[in-house]
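All protein chains but one are shown at their positions in the complex.
Letters A and B mark the chains in the order given here, with residues in each chain numbered from 1 onward.
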Amino acid sequence: MSLSRRFLLPARRLLQQGLQTECCKRLSSNQNLEVEHELETGLATVTLAKAPVNSLDGEFLTSISNTFKKLENDSAVKGILVASKFHGGVYSAGLHIFDLFNRSDSHVSEFWRCVQEWYLDVFGCSKPVVAAINGQAPAGGCAMALVCDYRVMQEGKIIGLNETQLGITAPFYLADLMTATVGARKSRLALQLGYLFSSQEALNAGLVDEVVDLDSVIPRAREQLLMMSKVPQPAFHITKQLLRRENMEVLKATREQDIANFVDFIQRPSVQAVMGKYLESLKKKKTLK
Amino acid sequence: MSLSRRFLLPARRLLQQGLQTECCKRLSSNQNLEVEHELETGLATVTLAKAPVNSLDGEFLTSISNTFKKLENDSAVKGILVASKFHGGVYSAGLHIFDLFNRSDSHVSEFWRCVQEWYLDVFGCSKPVVAAINGQAPAGGCAMALVCDYRVMQEGKIIGLNETQLGITAPFYLADLMTATVGARKSRLALQLGYLFSSQEALNAGLVDEVVDLDSVIPRAREQLLMMSKVPQPAFHITKQLLRRENMEVLKATREQDIANFVDFIQRPSVQAVMGKYLESLKKKKTLK
Partner (left out) sequence: MSLSRRFLLPARRLLQQGLQTECCKRLSSNQNLEVEHELETGLATVTLAKAPVNSLDGEFLTSISNTFKKLENDSAVKGILVASKFHGGVYSAGLHIFDLFNRSDSHVSEFWRCVQEWYLDVFGCSKPVVAAINGQAPAGGCAMALVCDYRVMQEGKIIGLNETQLGITAPFYLADLMTATVGARKSRLALQLGYLFSSQEALNAGLVDEVVDLDSVIPRAREQLLMMSKVPQPAFHITKQLLRRENMEVLKATREQDIANFVDFIQRPSVQAVMGKYLESLKKKKTLK
């Protein structure tokens, strides 16, 4: 690792010293999502920029999906880094709960289909993808890290699939991903409790791969990504697909059933009631500020 | 954890200071199984009380199954603690080997069906279940801990699926549960060897979640259970079911085949011979005392 660090540092410094106009091109961009491509290395950076906390509503999820579809098919792209615009604040606060509260069946269905599509496109991406978790990552924010190949996290933050605490449940494919990452025992306990890990606990459990100070999150994530992009790529792609095929196939075979189950669960009065209380408590927090 | 401890201690002391008549009701009880329900918290305690060592014969297994069916359907029950009456001695010595030695095919079949039913009812319970392992837990005793959500174990005891040492084999659904708990590598090794873990080894392997002194086993298990019972319950139930669905479904789909395979194996002369020697050695141990 130290050898590759020595090699990579000059290139990295160059990239960070405002030379982006010469060595990067902006692949696409909208208000909520910035995508840059380093010509020298082939690395792309996807910056989640939906104010204030990158909450994942249907439109934002679709925007991320479409971006990953493009990057997957662009042979000049050798790897993808995912980071938040709100550096040191929030990586992503997770799914937009308002899309689940007091909504029609068809609204919830369409939203859930966007979640599935996002998972299939990001987890299913055959190129190296590294998460630079430069802020809080509860619920869907944790999921946005789990779908990547490697996770570098800022110290002193929290991460976890805490859905049960909001009265809802993580979809089976994200539960399976948590299990693959930390093992079945810790996954079962954490998901049932809706447990939020501190950065250090996440590192100990294997939920993230490195914990560093805020300034080092993006540089370390990029180093790791650059290293991964140098593995012979046809072999990398097919190996990555091989190791993810089972998870992907289960969801592909059961998408409609998964949507039906979720809508059935989420529309229960008892579930809506817990969500209502949770949203009420969020509102109060804002008022107190 | 320390915060919740401070909060819970007064309530716990109250419960332990002989005030049970006022705050608990005895839900049901027979010579072998005591069931109490704390009205304030909704927590139920199932105490295994079959002298001398809670050996699991067909009748006792069915009694546990039926109790869990009742607790599952009683909406006033918020969580279940499982402990042994023989505090500091034996949690459970495991399956009653005499039900497998020198018996008819139909006797072995019926016994094995009881084992399956017990697994389906206890592992399949959607409410929080915590094991207070207040004594030795070999073979089926270990299984009685594995089917729970969380395990607090007394220091200085042993636990493990040591069936191969008795010449028999753990059923696939318990092997799968061991694998989910400690990972495939350790599970394969431990099951093949019939390894019994010390409390400390079990903690290191993840086979139990906490090791404490005898006096703390039940209080700590109850604290954990109380915490789990406060997670929004529809979400807890559906998340727990989600995470266990695969294991449950495989057994449900193959019960008759599993029984046939087991009877076929257990009735082999070579297997009966090993069991015979084992039972002989047990008899000698008693005579020596």
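Some points to look at:
Definition applied: contacts are C-beta pairs under 8 Å (C-beta built on N, C-alpha and C of every residue); 3 or more make two chains touch, one makes a residue touch a chain.
Note that the structure is a prediction, hence the values are computed from the model and not measured.
In the complete complex, the hidden chain is touched by one of A:Leu39, A:Ala76 or A:Ile238, namely A:Ile238. Taking the complete complex into account, A:Thr181 is the one of A:Thr41, A:Ser65 or A:Thr181 that touches the chain left out.
From the set B:Leu39, B:Ala76 or B:Ala184, the residue in touch with the chain omitted from the display is B:Ala184, counting the whole complex. Residues of subunit A that touch the chain left out of view are 128, 149-150, 179-183, 206, 209, 227-228, 231-232, 234-236, 238-240, 242-244.
Against the chain not shown here, subunit B presents residues 163-170, 172, 175, 179, 183-189, 191-194, 265, 268, 270-271, 274.
Methods note: only the chains that are shown with their structure count from here on.
One inter-chain figure worth recording: subunit A and subunit B are separated by 38 Å, centre to centre, where each centre is the mean of the chain's CA atoms.
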